[in-house]
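The block underneath contains the structure these notes are about, expressed in C-alpha cells.
Missing here is one protein chain; the remaining ones are kept as they sit in the complex.
Here the chain labels run A and B in written order, and each chain numbers its own residues starting at 1.
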Amino acid sequence: MSKNRVTRRQFLNYTLTGVGGFMAAGVLMPMLRFAIDPALQVKAEGDFVQTSKKIADINEDPVKVDFTFEQVDAWYKSDVTEAAWVYRDGDRIVALSPVCKHLGCTVNWEGDPAHKNQFFCACHAGRYEKSGKNIPGTPPLGPLDEYEVSEKDGFLLLGKKIANTLV
Amino acid sequence: MLNKIYDWVDERLDITPIWRDIADHEVPEHVNPAHHFSAFVYCFGGLTFFVTVIQILSGMFLTMYYVPDVENAWKSVYYLQNEVAFGEIVRGMHHWGASLVIVMMFLHTLRVFFTGSYKKPRELNWIVGVLIFCVMLGLGFTGYLLPWDMKALFATKVGLEIAGSVPFLGDLIKILLAGDAEIIGAQTLTRFFAIHVFFLPAALFALLAAHFIMIRKQGISGPL
C-alpha cells in the first residue's frame, strides 16, 4: 500500500461518479422542474362572477344556481358552468358548493326521498345538513365548501370557494 | 442463402449461444399441459405476456388516430371506432385486452402464490412481479381517462380524490397527476397520456426484462 489515502482507482471511481452525477443532474433537472411546474404555479385571485339569480328571489329553500365563468386551464380557455346551492339564512345569503367532500361527486338537495332537508350524494350515500355540515356516520370527511357571496344591482355574485363558515 | 447469411453474422457476433440457451433449455414435465392437464395453470404467465404484446401493438396503432386534447380526444376516439376500417376491432382489442391482462395476471399471481413458487431463491422475482402488477394497474387507471368520455372523467375524478387523501403528500400527488389543483382538464389529459404511453411502458419493459432474465437464470420452480 502506498502512503496515499486515495488510490488511483478510488480517485477515478469518485471522479467517474461525480461526472456521472453531473451529467444526470444536468439532463434531469430541467425536465423535473418542467414536470412539477403545476405544483409551483401561483393562482390568480378569483373575481366575483355574476349569476342570473335575483337576491330578492332567494328564500329559505336551497335552489341550484348555475353560473358561468371563463376557466383558464393552461392553454385551454373555456366557459365553465358551475353550480351552487343558494338559500337565505336569516339576513345572509348562503351559497354552498355541490362538490361532495368524500370523493368529489355532486350532491343534491333532498336527493334522497328518505332524508328530507338534507343534501345527498348518490355515490356513497353521503349526507349533509342544510348548513353543509356532514352528517356523522356518512362517508364525507367535512362540510361542503362555501362560495363567497356578493351583490350587484340586485343580482347574486359568487366569488371563490372557501371553507365552510357556518359549521 | 439464409444459412449463409446466418453463418456470416454468426462468425462475426457468435449469436448462436444466445438463442440456443433459450431454445434448447429443458422444460420439465410438471408444467407441460400435454402431460398433465392441470398444468394449464402454468400458462397464465405466458398468456399475460401474450396479451401485453397485443396491448403494446394495438396501443401503438391507436395513436395513429388518437389526439390527447380535450377538444379532440373524444372525437378522435369516436372517429377511429366508427369511421376507420377495423377501428372497432383494434380499439376493442385494447379495451378488452386491458381487462384480460388484469385477469390473467391475477390468476398468474394466485398460481405462483399457491404453488409457493415465491420462496427462496425466487424472492426477487416475486417482488418484481408485484411491481409489474402495480404498473399494470397504473396503466389501467391512466388509460381509462384517455377516451375523455363521461365515465372516464368521473372515474378519474374519484381516483384523484383517493390519491389526494394520502396524508401530507396527497395534494402534491394530485397536482402532479392532474396538472392542476382543481381542474381535471387539458393538462390532466396530456399528463395521463404521457404516463400511459411513455413512462409506465418504459418501467414495464425494464421490469419484464428483469422478470424473464430471472426466470431463465433460476428455471421454473419444481413440482410440489
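The rule is short, and it goes like this: a residue touches a chain if its C-beta (ideal position, glycine included) is under 8 Å from a C-beta of that chain, and two chains touch if they have at least 3 such contacts.
As a convention for this text, contacts and distances are computed from a predicted model.
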Listed names "Cytochrome Cbb3", "Putative spermidine/putrescine transport system permease protein", "C4-dicarboxylate transporter DctM subunit" or "Aldehyde dehydrogenase family protein", with the criterion being the UniProt name of the chain not displayed: "Cytochrome Cbb3"
Sole residue of B:Val135, B:Leu153 or B:Leu204 that reaches the chain not shown, by the stated touch rule: B:Leu153
Positions on chain B contacted by the hidden chain, ascending: 6-7, 10-14, 16-17, 20, 22-29, 32-35, 40, 43, 46-47, 50-51, 54, 70, 74-75, 77-78, 81, 88-89, 91-100, 102, 110, 113-120, 122-123, 126-127, 130-131, 133-134, 137, 140-141, 144, 147-155, 157-159, 162, 165-167, 183-185, 221, 224
Residue numbers in chain A that touch the chain omitted from display: 63-64, 66, 80-83, 98, 102-103, 105-106, 108, 122-125, 134, 136-141
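Everything that follows uses one rule, which is that only the chains that are shown with their structure count from here on.
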Centre-of-Cα separation between chain B and chain A, whole angstrom: 33
Footprint of chain A on chain B - complex, ascending: 70-71, 154, 157-158, 160-162, 165, 172, 175-176, 178-181, 183, 185-187
Complex interface listing, chain A residues touching chain B: 35-36, 38-39, 43, 71, 73-76, 102-105, 123, 141
